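Apart from one protein chain that is not included, each protein chain of the complex appears where it belongs.
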Amino acid sequence: METNRLEAFSDGVFAIIITIMVLEMKVPHGSDWSALQPVLPVFLSYVLSFIYVGIYWNNHHHLLKACPHVNAAILWSNLHLLFWLSLLPFVTGWMGENHFTTAPSALYGGVLLCSAGAYYLLQHRIIAAVGCDSKLARAIGPDFKGKLSPLFYALGILASLIEPWIGGGIYVLVAIMWFIPDRRIEHFIEDSHPRH
Amino acid sequence: METNRLEAFSDGVFAIIITIMVLEMKVPHGSDWSALQPVLPVFLSYVLSFIYVGIYWNNHHHLLKACPHVNAAILWSNLHLLFWLSLLPFVTGWMGENHFTTAPSALYGGVLLCSAGAYYLLQHRIIAAVGCDSKLARAIGPDFKGKLSPLFYALGILASLIEPWIGGGIYVLVAIMWFIPDRRIEHFIEDSHPRH
Amino acid sequence: METNRLEAFSDGVFAIIITIMVLEMKVPHGSDWSALQPVLPVFLSYVLSFIYVGIYWNNHHHLLKACPHVNAAILWSNLHLLFWLSLLPFVTGWMGENHFTTAPSALYGGVLLCSAGAYYLLQHRIIAAVGCDSKLARAIGPDFKGKLSPLFYALGILASLIEPWIGGGIYVLVAIMWFIPDRRIEHFIEDSHPRH
Partner (left out) sequence: METNRLEAFSDGVFAIIITIMVLEMKVPHGSDWSALQPVLPVFLSYVLSFIYVGIYWNNHHHLLKACPHVNAAILWSNLHLLFWLSLLPFVTGWMGENHFTTAPSALYGGVLLCSAGAYYLLQHRIIAAVGCDSKLARAIGPDFKGKLSPLFYALGILASLIEPWIGGGIYVLVAIMWFIPDRRIEHFIEDSHPRH
(Lines give C-alpha, C1' and ligand atoms only; values in the text may rest on other atoms or scores of the structure.)
Protein backbone atom coordinates (compact mmCIF):
# COMPACT_ATOMS: atom_id res chain seq x y z
CA MET A 1 0.00 0.00 0.00
CA GLU A 2 1.33 3.40 -0.95
CA THR A 3 1.44 6.44 1.29
CA ASN A 4 -0.29 8.93 -1.02
CA ARG A 5 -3.86 8.08 -0.03
CA LEU A 6 -2.89 8.02 3.66
CA GLU A 7 -1.37 11.48 3.19
CA ALA A 8 -4.44 12.73 1.31
CA PHE A 9 -6.81 11.51 4.05
CA SER A 10 -4.58 12.89 6.83
CA ASP A 11 -4.28 16.23 5.01
CA GLY A 12 -8.06 16.39 4.84
CA VAL A 13 -8.40 15.71 8.58
CA PHE A 14 -5.63 18.22 9.44
CA ALA A 15 -7.24 20.87 7.22
CA ILE A 16 -10.68 20.33 8.80
CA ILE A 17 -9.36 20.32 12.40
CA ILE A 18 -7.43 23.56 11.83
CA THR A 19 -10.45 25.26 10.21
CA ILE A 20 -13.21 23.86 12.45
CA MET A 21 -11.59 25.37 15.54
CA VAL A 22 -12.53 28.82 14.26
CA LEU A 23 -16.20 27.81 14.62
CA GLU A 24 -15.66 27.82 18.41
CA MET A 25 -15.23 31.60 18.09
CA LYS A 26 -18.97 32.37 18.16
CA VAL A 27 -19.95 35.58 16.35
CA PRO A 28 -20.78 38.08 19.17
CA HIS A 29 -24.26 39.66 19.21
CA GLY A 30 -23.13 43.24 19.92
CA SER A 31 -21.64 45.40 17.18
CA ASP A 32 -19.13 47.58 19.07
CA TRP A 33 -15.51 46.80 19.92
CA SER A 34 -16.36 45.75 23.51
CA ALA A 35 -18.42 42.85 22.07
CA LEU A 36 -15.11 41.30 21.03
CA GLN A 37 -13.78 41.16 24.59
CA PRO A 38 -15.31 37.76 25.54
CA VAL A 39 -14.03 36.35 22.23
CA LEU A 40 -10.41 37.33 22.98
CA PRO A 41 -9.45 34.32 25.18
CA VAL A 42 -11.10 31.97 22.65
CA PHE A 43 -9.03 33.72 19.95
CA LEU A 44 -5.79 33.29 21.94
CA SER A 45 -6.46 29.59 22.53
CA TYR A 46 -7.28 29.30 18.79
CA VAL A 47 -3.91 30.83 17.86
CA LEU A 48 -2.09 28.36 20.14
CA SER A 49 -3.99 25.35 18.74
CA PHE A 50 -3.54 26.56 15.14
CA ILE A 51 0.24 26.59 15.72
CA TYR A 52 0.12 23.11 17.30
CA VAL A 53 -1.84 21.63 14.38
CA GLY A 54 0.59 23.39 12.01
CA ILE A 55 3.54 21.81 13.84
CA TYR A 56 1.93 18.35 13.73
CA TRP A 57 1.07 18.68 10.04
CA ASN A 58 4.63 19.80 9.32
CA ASN A 59 6.27 16.93 11.26
CA HIS A 60 3.73 14.42 9.92
CA HIS A 61 4.60 15.58 6.41
CA HIS A 62 8.32 14.94 7.01
CA LEU A 63 7.74 11.59 8.70
CA LEU A 64 5.45 10.20 5.98
CA LYS A 65 7.91 11.32 3.28
CA ALA A 66 10.41 8.88 4.82
CA CYS A 67 7.85 6.05 4.88
CA PRO A 68 8.09 3.95 1.73
CA HIS A 69 4.99 1.81 2.28
CA VAL A 70 2.10 1.63 4.70
CA ASN A 71 1.08 -1.45 6.69
CA ALA A 72 -1.92 -1.95 8.97
CA ALA A 73 0.06 -0.96 12.09
CA ILE A 74 1.13 2.38 10.53
CA LEU A 75 -2.39 3.04 9.24
CA TRP A 76 -3.99 2.55 12.67
CA SER A 77 -1.22 4.45 14.45
CA ASN A 78 -1.93 7.32 12.09
CA LEU A 79 -5.69 7.18 12.83
CA HIS A 80 -4.82 7.06 16.54
CA LEU A 81 -2.82 10.30 16.19
CA LEU A 82 -5.66 11.94 14.23
CA PHE A 83 -8.12 10.89 16.95
CA TRP A 84 -6.27 12.81 19.67
CA LEU A 85 -5.76 15.82 17.41
CA SER A 86 -9.50 15.78 16.56
CA LEU A 87 -10.18 16.52 20.25
CA LEU A 88 -8.21 19.79 20.03
CA PRO A 89 -11.20 21.90 18.81
CA PHE A 90 -13.22 20.72 21.85
CA VAL A 91 -10.53 21.44 24.47
CA THR A 92 -9.51 24.67 22.71
CA GLY A 93 -13.11 25.91 22.94
CA TRP A 94 -13.44 24.81 26.57
CA MET A 95 -10.16 26.44 27.60
CA GLY A 96 -10.93 29.66 25.71
CA GLU A 97 -14.50 30.06 26.95
CA ASN A 98 -13.43 29.55 30.56
CA HIS A 99 -10.49 32.00 30.38
CA PHE A 100 -7.74 29.42 30.96
CA THR A 101 -9.08 28.09 34.29
CA THR A 102 -7.80 24.94 36.03
CA ALA A 103 -9.70 21.96 34.58
CA PRO A 104 -9.81 23.15 30.92
CA SER A 105 -6.07 24.01 30.94
CA ALA A 106 -5.18 20.63 32.43
CA LEU A 107 -7.38 18.77 29.91
CA TYR A 108 -5.80 20.76 27.07
CA GLY A 109 -2.40 19.58 28.26
CA GLY A 110 -3.78 16.04 28.50
CA VAL A 111 -4.82 16.07 24.82
CA LEU A 112 -1.39 17.47 23.87
CA LEU A 113 0.28 14.72 25.93
CA CYS A 114 -1.80 11.96 24.27
CA SER A 115 -1.13 13.46 20.82
CA ALA A 116 2.61 13.47 21.53
CA GLY A 117 2.39 9.84 22.67
CA ALA A 118 0.44 8.90 19.52
CA TYR A 119 3.01 10.69 17.32
CA TYR A 120 5.83 8.83 19.10
CA LEU A 121 4.04 5.51 18.45
CA LEU A 122 3.54 6.35 14.77
CA GLN A 123 7.21 7.29 14.44
CA HIS A 124 8.13 4.02 16.14
CA ARG A 125 5.95 1.99 13.74
CA ILE A 126 7.46 3.69 10.69
CA ILE A 127 11.01 3.07 11.94
CA ALA A 128 10.03 -0.56 12.59
CA ALA A 129 8.88 -0.81 8.96
CA VAL A 130 11.89 1.00 7.50
CA GLY A 131 14.49 -0.68 9.73
CA CYS A 132 16.38 0.40 12.84
CA ASP A 133 19.60 0.98 10.93
CA SER A 134 17.78 3.16 8.40
CA LYS A 135 18.62 6.76 7.59
CA LEU A 136 15.33 7.80 9.20
CA ALA A 137 16.26 6.14 12.51
CA ARG A 138 19.68 7.80 12.43
CA ALA A 139 18.12 11.12 11.37
CA ILE A 140 15.73 11.11 14.33
CA GLY A 141 18.64 10.05 16.54
CA PRO A 142 18.40 11.02 20.20
CA ASP A 143 15.16 12.96 19.43
CA PHE A 144 15.50 15.47 22.28
CA LYS A 145 12.43 17.52 21.28
CA GLY A 146 10.24 14.41 21.02
CA LYS A 147 11.33 13.23 24.46
CA LEU A 148 11.19 16.63 26.18
CA SER A 149 7.69 17.56 24.96
CA PRO A 150 5.75 14.93 26.96
CA LEU A 151 7.68 15.93 30.10
CA PHE A 152 6.77 19.57 29.54
CA TYR A 153 3.12 18.69 28.83
CA ALA A 154 2.98 16.70 32.10
CA LEU A 155 4.58 19.67 33.86
CA GLY A 156 2.00 21.95 32.20
CA ILE A 157 -0.87 19.76 33.44
CA LEU A 158 0.49 19.84 37.01
CA ALA A 159 1.07 23.60 36.81
CA SER A 160 -2.52 24.04 35.49
CA LEU A 161 -3.88 22.37 38.60
CA ILE A 162 -2.09 24.99 40.76
CA GLU A 163 -2.01 28.09 38.55
CA PRO A 164 -3.56 27.61 35.07
CA TRP A 165 -1.74 30.54 33.44
CA ILE A 166 1.63 28.89 34.17
CA GLY A 167 0.34 25.72 32.47
CA GLY A 168 -0.71 27.80 29.45
CA GLY A 169 2.71 29.44 29.42
CA ILE A 170 4.42 26.03 29.32
CA TYR A 171 2.27 24.96 26.34
CA VAL A 172 3.32 28.17 24.55
CA LEU A 173 7.00 27.43 25.30
CA VAL A 174 6.74 23.90 23.85
CA ALA A 175 5.07 25.34 20.73
CA ILE A 176 7.96 27.80 20.33
CA MET A 177 10.45 24.92 20.75
CA TRP A 178 8.71 22.94 17.99
CA PHE A 179 8.03 25.92 15.76
CA ILE A 180 11.36 25.36 14.05
CA PRO A 181 10.81 22.19 12.00
CA ASP A 182 12.85 19.11 12.78
CA ARG A 183 15.86 19.72 10.56
CA ARG A 184 17.25 16.28 11.25
CA ILE A 185 14.47 14.54 9.34
CA GLU A 186 14.54 17.26 6.69
CA HIS A 187 18.25 16.62 6.12
CA PHE A 188 17.56 12.94 5.78
CA ILE A 189 14.92 13.63 3.11
CA GLU A 190 17.22 15.99 1.25
CA ASP A 191 20.05 13.43 1.30
CA SER A 192 17.90 10.62 -0.03
CA HIS A 193 16.07 12.72 -2.67
CA PRO A 194 18.71 15.24 -3.82
CA ARG A 195 17.62 18.18 -5.97
CA HIS A 196 13.91 17.90 -6.66
CA MET B 1 -12.71 6.80 -15.75
CA GLU B 2 -9.88 6.36 -13.28
CA THR B 3 -10.28 5.72 -9.56
CA ASN B 4 -8.06 8.54 -8.27
CA ARG B 5 -10.70 11.27 -8.30
CA LEU B 6 -13.27 8.90 -6.76
CA GLU B 7 -10.72 8.15 -4.03
CA ALA B 8 -9.96 11.86 -3.51
CA PHE B 9 -13.66 12.73 -3.18
CA SER B 10 -14.33 9.76 -0.88
CA ASP B 11 -11.27 10.65 1.25
CA GLY B 12 -12.65 14.16 1.61
CA VAL B 13 -16.05 12.87 2.72
CA PHE B 14 -14.48 10.33 5.13
CA ALA B 15 -12.21 13.04 6.59
CA ILE B 16 -15.14 15.43 7.09
CA ILE B 17 -17.44 12.77 8.63
CA ILE B 18 -14.76 11.67 11.08
CA THR B 19 -13.98 15.28 12.10
CA ILE B 20 -17.54 16.68 12.09
CA MET B 21 -18.62 14.15 14.72
CA VAL B 22 -16.47 15.95 17.27
CA LEU B 23 -18.75 19.01 16.83
CA GLU B 24 -21.52 16.98 18.52
CA MET B 25 -19.42 17.21 21.69
CA LYS B 26 -20.71 20.65 22.71
CA VAL B 27 -18.26 22.70 24.80
CA PRO B 28 -19.74 22.63 28.37
CA HIS B 29 -20.53 25.94 30.07
CA GLY B 30 -19.04 25.12 33.46
CA SER B 31 -15.28 25.15 34.03
CA ASP B 32 -14.78 22.39 36.61
CA TRP B 33 -14.27 18.69 36.02
CA SER B 34 -17.92 17.85 36.80
CA ALA B 35 -18.93 19.90 33.72
CA LEU B 36 -17.40 17.15 31.61
CA GLN B 37 -19.72 14.47 33.01
CA PRO B 38 -22.62 15.04 30.53
CA VAL B 39 -20.08 15.04 27.68
CA LEU B 40 -18.73 11.59 28.62
CA PRO B 41 -21.41 9.45 26.87
CA VAL B 42 -21.12 11.67 23.75
CA PHE B 43 -17.36 11.11 23.91
CA LEU B 44 -17.76 7.32 24.19
CA SER B 45 -20.15 7.22 21.23
CA TYR B 46 -17.66 9.45 19.33
CA VAL B 47 -14.83 6.96 20.00
CA LEU B 48 -16.97 4.07 18.70
CA SER B 49 -18.00 5.97 15.54
CA PHE B 50 -14.42 7.17 14.94
CA ILE B 51 -13.27 3.54 14.95
CA TYR B 52 -16.12 2.54 12.58
CA VAL B 53 -15.28 5.31 10.09
CA GLY B 54 -11.61 4.32 10.38
CA ILE B 55 -12.52 0.69 9.59
CA TYR B 56 -14.64 1.74 6.59
CA TRP B 57 -11.93 4.05 5.28
CA ASN B 58 -9.38 1.27 5.67
CA ASN B 59 -11.50 -1.36 3.87
CA HIS B 60 -12.62 1.17 1.22
CA HIS B 61 -8.97 1.93 0.59
CA HIS B 62 -8.16 -1.75 0.00
CA LEU B 63 -11.24 -2.34 -2.15
CA LEU B 64 -10.65 0.65 -4.46
CA LYS B 65 -6.99 -0.32 -4.87
CA ALA B 66 -8.25 -3.50 -6.52
CA CYS B 67 -10.62 -1.58 -8.81
CA PRO B 68 -8.95 -0.81 -12.13
CA HIS B 69 -11.62 1.51 -13.55
CA VAL B 70 -14.84 3.13 -12.37
CA ASN B 71 -18.20 2.87 -14.10
CA ALA B 72 -21.49 4.58 -13.28
CA ALA B 73 -22.68 1.66 -11.13
CA ILE B 74 -19.53 1.74 -8.97
CA LEU B 75 -19.69 5.53 -8.69
CA TRP B 76 -23.28 5.55 -7.45
CA SER B 77 -22.70 2.55 -5.17
CA ASN B 78 -19.84 4.52 -3.63
CA LEU B 79 -22.05 7.59 -3.12
CA HIS B 80 -24.69 5.28 -1.63
CA LEU B 81 -22.15 4.04 0.94
CA LEU B 82 -21.05 7.62 1.73
CA PHE B 83 -24.71 8.60 2.23
CA TRP B 84 -25.24 6.07 5.03
CA LEU B 85 -21.90 6.90 6.62
CA SER B 86 -22.80 10.62 6.50
CA LEU B 87 -25.70 9.83 8.89
CA LEU B 88 -23.24 8.55 11.54
CA PRO B 89 -22.59 12.03 13.09
CA PHE B 90 -26.35 12.46 13.59
CA VAL B 91 -27.00 9.06 15.20
CA THR B 92 -23.74 9.28 17.19
CA GLY B 93 -24.88 12.58 18.69
CA TRP B 94 -28.39 11.28 19.36
CA MET B 95 -27.11 8.10 21.03
CA GLY B 96 -24.50 9.97 23.08
CA GLU B 97 -26.81 12.74 24.28
CA ASN B 98 -29.44 10.23 25.40
CA HIS B 99 -26.99 7.97 27.25
CA PHE B 100 -27.45 4.92 25.01
CA THR B 101 -31.24 4.60 25.44
CA THR B 102 -33.48 2.34 23.34
CA ALA B 103 -34.44 4.28 20.19
CA PRO B 104 -31.06 6.00 19.58
CA SER B 105 -29.13 2.73 20.07
CA ALA B 106 -31.44 0.89 17.67
CA LEU B 107 -31.18 3.65 15.05
CA TYR B 108 -27.38 3.64 15.40
CA GLY B 109 -27.43 -0.06 14.62
CA GLY B 110 -29.77 0.65 11.69
CA VAL B 111 -27.27 3.06 10.14
CA LEU B 112 -24.46 0.52 10.67
CA LEU B 113 -26.63 -2.17 9.04
CA CYS B 114 -27.40 0.03 6.01
CA SER B 115 -23.71 1.03 5.71
CA ALA B 116 -22.71 -2.64 5.75
CA GLY B 117 -25.31 -3.36 3.05
CA ALA B 118 -24.03 -0.46 0.95
CA TYR B 119 -20.45 -1.66 1.34
CA TYR B 120 -21.49 -5.16 0.28
CA LEU B 121 -23.22 -3.73 -2.82
CA LEU B 122 -20.12 -1.66 -3.71
CA GLN B 123 -17.91 -4.73 -3.31
CA HIS B 124 -20.32 -6.68 -5.50
CA ARG B 125 -20.23 -3.99 -8.24
CA ILE B 126 -16.44 -3.89 -8.24
CA ILE B 127 -16.21 -7.69 -8.49
CA ALA B 128 -18.74 -7.53 -11.35
CA ALA B 129 -16.47 -5.05 -13.14
CA VAL B 130 -13.25 -6.96 -12.41
CA GLY B 131 -14.65 -10.41 -13.11
CA CYS B 132 -15.89 -13.25 -10.88
CA ASP B 133 -12.77 -15.32 -11.48
CA SER B 134 -10.56 -12.36 -10.57
CA LYS B 135 -7.96 -12.35 -7.81
CA LEU B 136 -10.14 -9.88 -5.89
CA ALA B 137 -13.13 -12.28 -5.93
CA ARG B 138 -10.88 -15.13 -4.75
CA ALA B 139 -9.23 -12.86 -2.16
CA ILE B 140 -12.58 -11.92 -0.63
CA GLY B 141 -13.56 -15.57 -0.80
CA PRO B 142 -16.16 -16.72 1.73
CA ASP B 143 -16.04 -13.22 3.36
CA PHE B 144 -17.03 -14.37 6.85
CA LYS B 145 -16.62 -10.93 8.45
CA GLY B 146 -18.70 -9.23 5.75
CA LYS B 147 -21.50 -11.79 6.17
CA LEU B 148 -21.42 -11.92 9.99
CA SER B 149 -21.50 -8.13 10.53
CA PRO B 150 -25.08 -7.52 9.25
CA LEU B 151 -26.31 -10.40 11.42
CA PHE B 152 -24.61 -8.88 14.47
CA TYR B 153 -25.98 -5.41 13.64
CA ALA B 154 -29.51 -6.86 13.37
CA LEU B 155 -28.92 -8.65 16.69
CA GLY B 156 -27.67 -5.35 18.17
CA ILE B 157 -30.83 -3.54 17.01
CA LEU B 158 -33.04 -6.21 18.59
CA ALA B 159 -30.99 -6.17 21.80
CA SER B 160 -31.24 -2.35 21.88
CA LEU B 161 -35.02 -2.61 21.92
CA ILE B 162 -34.81 -4.77 25.06
CA GLU B 163 -31.66 -3.54 26.84
CA PRO B 164 -29.77 -0.78 24.95
CA TRP B 165 -26.42 -1.39 26.67
CA ILE B 166 -26.31 -4.95 25.25
CA GLY B 167 -26.91 -3.48 21.78
CA GLY B 168 -24.03 -1.04 22.32
CA GLY B 169 -21.85 -3.91 23.50
CA ILE B 170 -22.57 -5.86 20.30
CA TYR B 171 -21.58 -2.83 18.15
CA VAL B 172 -18.31 -2.64 20.11
CA LEU B 173 -17.69 -6.35 19.51
CA VAL B 174 -18.21 -5.99 15.73
CA ALA B 175 -15.79 -3.03 15.72
CA ILE B 176 -13.18 -5.19 17.51
CA MET B 177 -13.76 -7.97 14.95
CA TRP B 178 -13.16 -5.53 12.06
CA PHE B 179 -10.34 -3.65 13.77
CA ILE B 180 -7.85 -6.03 12.24
CA PRO B 181 -7.86 -5.07 8.53
CA ASP B 182 -9.00 -7.61 5.98
CA ARG B 183 -5.69 -9.31 5.24
CA ARG B 184 -7.17 -11.31 2.38
CA ILE B 185 -7.59 -8.23 0.19
CA GLU B 186 -4.25 -6.88 1.42
CA HIS B 187 -2.54 -10.06 0.31
CA PHE B 188 -4.19 -9.81 -3.06
CA ILE B 189 -2.89 -6.25 -3.50
CA GLU B 190 0.60 -7.27 -2.43
CA ASP B 191 0.61 -10.21 -4.84
CA SER B 192 -0.47 -8.15 -7.81
CA HIS B 193 1.78 -5.16 -7.05
CA PRO B 194 4.89 -6.75 -5.50
CA ARG B 195 7.48 -4.49 -3.85
CA HIS B 196 6.37 -0.89 -4.25
CA MET C 1 -2.50 25.51 -15.87
CA GLU C 2 -3.47 21.89 -15.35
CA THR C 3 -6.86 20.65 -14.21
CA ASN C 4 -5.71 18.50 -11.29
CA ARG C 5 -5.60 21.25 -8.67
CA LEU C 6 -8.95 22.64 -9.89
CA GLU C 7 -10.36 19.13 -9.51
CA ALA C 8 -8.81 18.71 -6.03
CA PHE C 9 -10.24 22.03 -4.83
CA SER C 10 -13.66 21.31 -6.38
CA ASP C 11 -13.68 17.81 -4.86
CA GLY C 12 -12.98 19.36 -1.47
CA VAL C 13 -15.86 21.81 -1.85
CA PHE C 14 -18.24 19.08 -3.14
CA ALA C 15 -17.25 16.80 -0.25
CA ILE C 16 -17.82 19.55 2.32
CA ILE C 17 -21.17 20.67 0.84
CA ILE C 18 -22.48 17.10 0.78
CA THR C 19 -21.37 16.45 4.38
CA ILE C 20 -22.22 19.84 5.90
CA MET C 21 -25.88 19.44 4.93
CA VAL C 22 -26.20 16.69 7.52
CA LEU C 23 -25.46 19.31 10.21
CA GLU C 24 -28.85 20.87 9.40
CA MET C 25 -30.38 17.72 10.87
CA LYS C 26 -30.20 18.90 14.49
CA VAL C 27 -29.94 16.09 17.06
CA PRO C 28 -33.41 15.98 18.74
CA HIS C 29 -33.61 16.42 22.52
CA GLY C 30 -36.06 13.58 23.22
CA SER C 31 -34.92 9.96 23.20
CA ASP C 32 -37.99 8.09 21.89
CA TRP C 33 -38.96 7.40 18.29
CA SER C 34 -41.46 10.30 18.19
CA ALA C 35 -38.52 12.71 18.70
CA LEU C 36 -37.43 11.83 15.16
CA GLN C 37 -40.70 13.03 13.61
CA PRO C 38 -39.71 16.73 13.21
CA VAL C 39 -36.36 15.59 11.72
CA LEU C 40 -38.08 13.56 8.98
CA PRO C 41 -38.76 16.41 6.48
CA VAL C 42 -35.19 17.70 7.03
CA PHE C 43 -33.98 14.16 6.31
CA LEU C 44 -36.05 13.94 3.11
CA SER C 45 -34.74 17.29 1.84
CA TYR C 46 -31.21 16.09 2.77
CA VAL C 47 -31.66 12.94 0.65
CA LEU C 48 -32.80 15.04 -2.33
CA SER C 49 -29.88 17.48 -2.00
CA PHE C 50 -27.38 14.65 -1.48
CA ILE C 51 -28.52 13.14 -4.80
CA TYR C 52 -28.27 16.55 -6.54
CA VAL C 53 -24.71 17.16 -5.26
CA GLY C 54 -23.86 13.60 -6.31
CA ILE C 55 -25.22 14.29 -9.82
CA TYR C 56 -23.26 17.56 -10.07
CA TRP C 57 -20.05 15.93 -8.83
CA ASN C 58 -20.54 13.10 -11.32
CA ASN C 59 -21.17 15.41 -14.30
CA HIS C 60 -18.41 17.81 -13.17
CA HIS C 61 -16.05 14.85 -13.06
CA HIS C 62 -16.86 13.91 -16.66
CA LEU C 63 -16.70 17.48 -17.92
CA LEU C 64 -13.31 18.26 -16.35
CA LYS C 65 -11.88 14.99 -17.69
CA ALA C 66 -12.50 16.40 -21.17
CA CYS C 67 -10.82 19.72 -20.30
CA PRO C 68 -7.13 19.67 -21.24
CA HIS C 69 -6.11 22.94 -19.61
CA VAL C 70 -7.67 25.58 -17.40
CA ASN C 71 -7.82 29.30 -18.16
CA ALA C 72 -9.08 32.16 -16.01
CA ALA C 73 -12.59 32.01 -17.54
CA ILE C 74 -12.95 28.30 -16.74
CA LEU C 75 -11.56 28.80 -13.23
CA TRP C 76 -14.05 31.56 -12.39
CA SER C 77 -16.95 29.71 -14.06
CA ASN C 78 -16.11 26.76 -11.83
CA LEU C 79 -16.06 28.96 -8.70
CA HIS C 80 -19.39 30.43 -9.86
CA LEU C 81 -20.90 26.94 -10.00
CA LEU C 82 -19.49 26.09 -6.56
CA PHE C 83 -20.97 29.32 -5.17
CA TRP C 84 -24.54 28.34 -6.11
CA LEU C 85 -24.04 24.78 -4.91
CA SER C 86 -22.68 26.12 -1.59
CA LEU C 87 -26.13 27.66 -0.97
CA LEU C 88 -27.75 24.21 -1.11
CA PRO C 89 -27.18 23.42 2.63
CA PHE C 90 -28.95 26.68 3.55
CA VAL C 91 -32.00 26.17 1.30
CA THR C 92 -32.13 22.46 2.15
CA GLY C 93 -32.32 23.30 5.85
CA TRP C 94 -34.91 26.03 5.26
CA MET C 95 -37.11 23.78 3.10
CA GLY C 96 -36.80 20.83 5.49
CA GLU C 97 -37.49 22.78 8.68
CA ASN C 98 -40.59 24.39 7.18
CA HIS C 99 -42.03 21.13 5.81
CA PHE C 100 -41.80 22.06 2.11
CA THR C 101 -43.86 25.28 2.34
CA THR C 102 -44.12 27.87 -0.45
CA ALA C 103 -41.16 30.27 -0.10
CA PRO C 104 -38.53 27.67 0.90
CA SER C 105 -39.55 25.32 -1.93
CA ALA C 106 -39.44 28.16 -4.49
CA LEU C 107 -36.02 29.34 -3.23
CA TYR C 108 -34.73 25.75 -3.37
CA GLY C 109 -35.77 25.64 -7.03
CA GLY C 110 -34.11 29.03 -7.55
CA VAL C 111 -30.76 27.71 -6.30
CA LEU C 112 -31.14 24.62 -8.53
CA LEU C 113 -31.93 26.90 -11.49
CA CYS C 114 -28.88 29.11 -10.86
CA SER C 115 -26.66 26.04 -10.39
CA ALA C 116 -27.90 24.64 -13.71
CA GLY C 117 -27.17 27.99 -15.39
CA ALA C 118 -23.67 28.06 -13.84
CA TYR C 119 -23.02 24.50 -15.02
CA TYR C 120 -24.16 25.43 -18.52
CA LEU C 121 -21.78 28.43 -18.51
CA LEU C 122 -18.87 26.26 -17.33
CA GLN C 123 -19.61 23.70 -20.04
CA HIS C 124 -19.73 26.53 -22.57
CA ARG C 125 -16.34 27.89 -21.43
CA ILE C 126 -14.71 24.47 -21.65
CA ILE C 127 -16.11 23.88 -25.15
CA ALA C 128 -14.83 27.36 -26.12
CA ALA C 129 -11.35 26.33 -24.90
CA VAL C 130 -11.41 22.89 -26.50
CA GLY C 131 -12.99 23.97 -29.80
CA CYS C 132 -16.52 23.82 -31.18
CA ASP C 133 -15.66 20.97 -33.53
CA SER C 134 -14.16 18.97 -30.66
CA LYS C 135 -15.25 15.51 -29.60
CA LEU C 136 -16.61 17.03 -26.38
CA ALA C 137 -18.89 19.42 -28.29
CA ARG C 138 -20.14 16.56 -30.46
CA ALA C 139 -20.49 14.30 -27.41
CA ILE C 140 -22.69 16.83 -25.61
CA GLY C 141 -24.59 17.32 -28.86
CA PRO C 142 -28.19 18.48 -28.52
CA ASP C 143 -27.89 18.17 -24.68
CA PHE C 144 -31.58 17.52 -24.06
CA LYS C 145 -31.18 16.94 -20.33
CA GLY C 146 -29.15 20.13 -19.87
CA LYS C 147 -31.77 22.17 -21.72
CA LEU C 148 -34.82 20.55 -20.11
CA SER C 149 -33.61 20.88 -16.50
CA PRO C 150 -33.82 24.71 -16.27
CA LEU C 151 -37.34 24.58 -17.75
CA PHE C 152 -38.37 22.01 -15.14
CA TYR C 153 -36.76 24.02 -12.33
CA ALA C 154 -38.67 27.14 -13.47
CA LEU C 155 -41.83 25.03 -13.59
CA GLY C 156 -41.03 23.73 -10.10
CA ILE C 157 -40.63 27.29 -8.76
CA LEU C 158 -43.99 28.31 -10.24
CA ALA C 159 -45.64 25.15 -8.90
CA SER C 160 -44.12 25.82 -5.44
CA LEU C 161 -45.86 29.21 -5.37
CA ILE C 162 -49.23 27.47 -5.86
CA GLU C 163 -48.75 24.05 -4.21
CA PRO C 164 -45.23 23.45 -2.78
CA TRP C 165 -45.47 19.63 -2.81
CA ILE C 166 -45.87 19.67 -6.62
CA GLY C 167 -42.73 21.81 -6.82
CA GLY C 168 -40.87 19.31 -4.65
CA GLY C 169 -42.19 16.48 -6.85
CA ILE C 170 -40.80 18.19 -9.97
CA TYR C 171 -37.35 18.54 -8.34
CA VAL C 172 -37.45 14.82 -7.54
CA LEU C 173 -38.36 14.04 -11.15
CA VAL C 174 -35.43 16.07 -12.51
CA ALA C 175 -33.09 14.27 -10.07
CA ILE C 176 -34.37 10.92 -11.38
CA MET C 177 -33.81 12.10 -14.97
CA TRP C 178 -30.20 13.05 -14.16
CA PHE C 179 -29.55 10.05 -11.93
CA ILE C 180 -28.34 8.10 -14.92
CA PRO C 181 -24.98 9.72 -15.78
CA ASP C 182 -24.56 11.43 -19.13
CA ARG C 183 -23.33 8.51 -21.18
CA ARG C 184 -22.55 10.73 -24.17
CA ILE C 185 -19.64 12.42 -22.39
CA GLU C 186 -18.61 9.10 -20.85
CA HIS C 187 -18.40 7.54 -24.30
CA PHE C 188 -16.30 10.46 -25.50
CA ILE C 189 -13.85 9.93 -22.63
CA GLU C 190 -13.68 6.21 -23.27
CA ASP C 191 -13.02 6.77 -26.98
CA SER C 192 -10.22 9.24 -26.39
CA HIS C 193 -8.58 7.24 -23.56
CA PRO C 194 -9.18 3.60 -24.50
CA ARG C 195 -8.44 0.86 -21.96
CA HIS C 196 -7.06 2.49 -18.83
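To keep things simple, chains are lettered A, B and C as they appear, and every chain counts its residues starting from 1.
Quick note on the criterion: contacts are C-beta pairs under 8 Å (C-beta built on N, C-alpha and C of every residue); 3 or more make two chains touch, one makes a residue touch a chain.
Please read these numbers as outputs of a predicted model, since none were measured by experiment.
The omitted chain makes contact with just one of the residues C:Phe9, C:Phe43 or C:Tyr120: C:Phe9. Screening A:Ala35, A:Ala128 or A:Leu161 for touch with the missing chain picks out A:Ala35.
Residue C:Ala103 is the one among C:Ala103, C:Leu151 or C:Leu173 that touches the chain missing from this view. Touching residues on chain A toward the chain that is not drawn are 7-8, 11-12, 14-16, 18-20, 22-23, 25, 27-29, 31-33, 35-36, 47, 50, 54, 57-58, 61-62, 65, 179-181, 186, 189, 196. Contact between chain C and the unshown chain involves residues 1-2, 5, 8-9, 12-13, 15-17, 20, 23-24, 68-69, 72, 75-76, 79, 82-83, 86-87, 89-90, 93-94, 97-98, 101-104, 107.
By our rule, only the chains that are shown with their structure count from here on.
Between the CA-based centres of chain B and chain C the separation comes to 26 Å, rounded to the whole angstrom.
Contacts with at least two other chains are made by residues 8, 12, 15-16, 20, 23 of chain B.
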